[in-house]
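Every protein chain except one is present and positioned as in the full complex.
And now, chain A:
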């Protein structure tokens, strides 16, 4: 018989005892140890995770603060820079304005001085030039010049256009007074005769001619009757030149007279009514 029932019972008992012993001495302590360790590890991991989270939070906070600080610093710096720039602009503007005002004043003063100087200079020059001209022409005037002058005068009379001639003739006819011919110096009889001849030839009538002198003509001859005048004189030329120079100077005194004004041809004859 392979089965011994006493042994079976004893083995069952043995096995149950072994189960209890093993439970008590092996499984329980081992499992407890494993559990404790796992719990400890879990706790440590949790702690580490918490620390990690905290560190992360702190890092984030630090970064945020840092960024904020940077931003603030940047803003402040920008503000300061802007203010400094504005202040600089303002100071520069002020300085520029002051400089401009000063410059303008100086310019104005300078201009005024220049103008005065120019005016003085011009006036002096003008006076001197004309004085010299007058003196030179007075010095030069003489008999031979008078002869030539009479010739020119006669030619001018002849060349008068028809309307002027008509006006002169009607004026002569209307006037009871004789025609007055004035010269700087007394004309010699030959010139007087040729002048009279020219007048007669031109005006065609028997006109009594009266000769006289007029030193202010410098060198010239003038026929005047009843408000009509035919003349040739250096004084006229000089007066005309003087007039045109004055006009020129006036134009030059204007601040924006850039273009050079053309001097006018002196008018030797003038027909006035």
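The rule we apply is simple: contacts are C-beta pairs under 8 Å (C-beta built on N, C-alpha and C of every residue); 3 or more make two chains touch, one makes a residue touch a chain; residues count from 1.
By our rule, contacts and distances are computed from a predicted model.
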Inset, instruction - Pick, from "PepSY domain-containing protein", "Ubiquinol-cytochrome c reductase iron-sulfur subunit", "Branched-chain amino acid ABC transporter permease" or "ATP synthase subunit a", the protein name that UniProt gives for the chain of this complex that is not shown. - result: "ATP synthase subunit a"
Inset, instruction - In the full complex, which bits of chain A touch the chain not displayed? Write them out. - result: 2-12, 14-23, 25-27, 29-34, 36-37, 40
